[in-house]
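Below are the structure tokens for one structure; questions will follow.
With one protein chain withheld, the remaining protein chains of the complex are depicted in position.
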Amino acid sequence: MGDTGIGSAVTRREDYRFLTGQGKYTDDINLAHQTHAWIVRSPYAHANITGIDSSAAAAMPGVVAIYTSEDFAEVGGVPCGWEVTQKDGTPMNEPKHPILAEGRVRHVGDPVVLVIAETRDQARNAAEAIVVDYEELPAQIDMQAALADGATAIHDDVGSNLCFDWELGDQDATDAAFANAHHVAKLDLVNNRLVANAMEPRAAIGDYNPSSGDYTLYTTSQNPHVIRLLMGAFVLSIPEHKLRVYAPDVGGGFGSKIYHYAEEAMVTWAAGQLKRPVKWTAERSESFMSDAHGRDHVTHVELAMDENGTFLGLKCNTLANMGAYLSTFAPCVPTYLHATLLAGQYTTPAIHCEVKAVFTNTVPVDAYRGAGRPEATYLLERVVDVAAKEMNIDPAELRRRNFIQPDQFPYDTPVALTYDTGNYEVTLDQALAAADYAGFQARKDEAASRGKLRGIGIASYIEACGIAPSNVVGALGARAGLYEAATIRVNPTGSVTVLTGSHSHGQGHETTFSQVVSDMLGIDYDSIEIVHGDTDKVPFGMGTYGSRSIAVGGSAIYRSVEKIIAKAKKIAAHLLEADVADIEFENGEFKVKGTDKSTGFGDVALTAYVPHNYPLEELEPGLEETSFYDPANFTYPAGTYICEVEIDPETGVVDLVSFHASDDFGNVINPMIVEGQVHGGLAQGIGQALLENCVYDDQGQLLSGSYMDYCMPRADDLPSFSVDTTVTACTHNPLGVKGCGEAGAIGSPPAVINAIVNALSDYNVRHIDMPATPMKVWQAMSAGQA
Amino acid sequence: MYDFTYHKPSDLNEAGQLLTNDEAKVVAGGMTLIPTLKQRLAQHSDLVDLSAIAELNGITQTDGVVRIGAMTTHSDVHHSELVRSSIPALADLAGQIGDVQVRNRGTIGGSIANADPAADYPAAVVGLGATVHTNQRDISADDFFTAMFETALGDGEIITAVSFPVPDKAGYAKFANPASRYAIVGVMVAHTQGETRVAVTGAAGSVFRASEMEQALADDFSAEAVRSIAVASDEFNSDIHASAEYRGHLVSVMAARAVMAAG
Partner (left out) sequence: MTVSISFQLNGTPTQLEVPDSQLLSEALRQGGSTGTHIGCDTSQCGACVVHVDGQSVKSCTLLTAQVDGKSVTTIEGLANAEDMHPMQQAFKNHHGLQCGFCTPGMVMSAIDLVNHHPDPDEKQIREWLEGNICRCTGYHNIVKAVQHGAQMMKEV
């Protein structure tokens, strides 16, 4: 299809509305007779609530209603969507996560009272007049301390602060591998807690129609159908046909807008009570203490090798912070999205990973761009670098020696995955050439002449995207299916409406999915419309996360288009008075094989809806098909990233001078959009490595609760990036695609830290925890010199 | 934001009258005040906007002194040909405050009246030995900043201008907080008519002069003269970005860089 088909860098059709200020985000929506919510949140990390006095507030101007947990007595808690089974076969501890705190607050920001007024300022004024009495309890912030004997249990019904104790892999085989090792590289590291910080703060509007009994929730969600399912079925007991969830334009997600949040249930429930719309929009400081955080692992890892540096075994022991409650997918992040990735791109034959998940008095932690896979990649690619140094083998060479070879695919790892395809050495070589790895010493010498310490770091990552298939993830604890749905509606005049369960919040689906359909049907790209985000329009969907949209959502579209073509061929065969087996479809034309007889896609579409000359006895009128695509396997994007830094030895400032990314995403639909996804992922990964850190003090107060202290990457913190791709097509989905949304955030943190440690090689620095702030680098240099 | 009454007086007398109400507050550029009000961290009955008082604007030079009106924005100072030619270190400092939009609104008078311990301008005022003019009197730089967020300004007293003697040499070096872009450490060094000054912002509760460095520079105005001088950092600020010890180290490094910038 010329310059709009698969593989074309088509500019985005979404852009005009965003560039002209006509995007429609949740907070841009205002309904008639709307009220406004403000939430009184806990100022303490851990406390009993001994009293709530709302009497003064209730009398204040504009106040419509004030609700506490007692009002939500008939309402369920926020559900968790994944149940992990512990080592001993028992289920994880899963305490209730109430909509409003029930007698106890468990993190700063825990919602306590819901105030609704005619205006937001009035609601806020009234909220300030509410007196909540607290009796402080010892805050559990540090994971080790929270697990220690005598630590105050955050949930009385759990009794300790252990959520689960879990393992994966063959411990005996791994121990045996270590017993025979020539060398074992060991490392303790921290994967720092992050805040997703999508630029659009979360918002929700609940609406209720008393005449029909229908509820509508407008919300900043990556997966409106999942919210409908969770909130409708588990929290508010509203059946699907009476609940519409609409996520309009959404200003970024990065995982943080996957989850069902209490505020969504609050405004929906209150709208039903008040028979008026209720709107809530987070302030950014509120987002910091109510959006699910990411990462926060403390890990000890050991890598056993023979004398050639061949990997024999890997042991990993991780503490994973769950925060105060279990967020929607929290338990699967440090388990099935983390331990399963510990083979990386390597043939390590024996791997054992133990994970203890811990409750602390902090904001719940869940998936953030990459989700478990960045944590796995970071520990693996760091310990490989440590091993390279200790074995005196070039880091690129050590990786190369251990790569899974192309002829070994499909490859079963010792941690439960089967990689379908890949060619890691090609990607490594492409990255080494693009980054001029061979020329590094000259650049290092030149930097030294300017008084700068230059370092280079490599990371070869693998990720598992498009989490599936449903029966497997169900066996592993998922409480939902992980397919995707798509409907192709060919309209009578030949235009096409695509209803997809994937949700675009920056990914450009309206463009990419149109390219796929245009390419397959041979019709004009501009005659295709993508509809997403509205449960009343789209039959079903699981949404967008885990780089699944093109691999799973795109495949569902593909399958539906195949069905459309199959039916259209029957109609064409009738029109052309030919056997359906003789009909060929190409460039929007149905042709009778070996003849010059043909009919266009538009004629077939019209015939389907005006079936005057139509095989009605064999075929229903209309041209609309739906598919639910459940993938056979994950997809496995992989790549090698190379980072160069220069460190100012006087201040410890790290200047990231170049970054190259070579990725294998399988087939690429729109290279412009793919590159953009990589750039964004790199910025977040580099942000984690150098700038971002979510920090609590010992009392559980959030020290990085605004952009004054949480350091978001800015334009002047980053260089321009160099990116390219290699291709091994995914073997099990029809488009041969793998997904590209998270790779940048997965591969970049270890590349950056490896480069910094490399730059500090003369200072006896073995490791530096993220973020490598100037102070930490300076301290590490000072300690190394001492 | 809590309610308040907004005023935009057209002359200083009227402004002074409005400010006799001790719950009233001046708004100059508003770059600190409005975010503070937005987050409900402060409440004032009245806001007195000085933007319509013409005499508070503008940059002039007479007899070796650059006088900058209190309502002059950081952008205007940064881009002023006059400041760039007479006191380039001051233009350089103004260009490092906040971001473009902050510099387009924020004013020199507002910045020094706020006396944020991590703001840049206090280092310029003290380091360059400036004089702060108010509607009531002139205050020397060394007397102006009294403590964290505290100044010598009395009730109803409005800064009208700041006068900077043109230095023989001056330089500013800043180590910015990567998140807020305030100074973790900022050092202004200047040599003016035989006097050497070193003013440090960001490191402690208020801007201060590093006297040991001043003495060293008086003898030898070179980066090497200050690089090895360790300031006592026990009382310095400490936060998630920089410990007191690291700030102490940065004071020496930034002082040396400021001297190099001074040329």
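We call the chains A and B, going by the order they appear; numbering starts again at 1 in every chain.
Operating definition for what follows: a residue touches a chain if its C-beta (ideal position, glycine included) is under 8 Å from a C-beta of that chain, and two chains touch if they have at least 3 such contacts.
All of these numbers come straight from a predicted model, not from anything done at the bench.
The missing chain, though absent from the view, touches A, B when the full complex is examined. Here the missing chain is touched by one residue of A:Gly676, A:Pro734 or A:Gly784, and it is A:Gly676.
Among B:Lys25, B:Arg181 or B:His249, only B:Arg181 touches the chain that is left out of the view.
Between the chain not shown and the residues A:Asn392, A:Asn613 or A:Ser720, the one that touches is A:Ser720. Among A:Arg12, A:His155, A:Lys738 or A:Lys776, the one in contact with the hidden chain is A:Arg12.
The residue from B:Gln101, B:Gln193 or B:Ser238 that touches the chain not shown here is B:Gln101.
Take chain B: the residues that touch the chain left off the picture are 1-6, 8, 27, 30-31, 34-35, 37-39, 47, 49, 51, 75, 98-102, 104-105, 180-181.
In the full complex, chain A makes contact with the omitted chain through residues 11-12, 14-25, 27-28, 197-201, 249-252, 254, 283-285, 505-508, 672-673, 675-676, 679-684, 706-708, 712-716, 718, 720-721, 744.
Just so it is clear, only the chains that are shown with their structure count from here on.
In this assembly, the C-alpha centroid of chain A lies 44 Å from the C-alpha centroid of chain B.
Of all residues in chain A, only 121, 124, 128, 285, 650-651, 691, 693, 695, 703-704, 707-712, 717, 773-775, 778-779 touch chain B in the complex they form. Contact residues on chain B toward chain A in their complex (touch as defined above): 1, 39-40, 175, 178-180, 239-243, 246, 249-250, 253.
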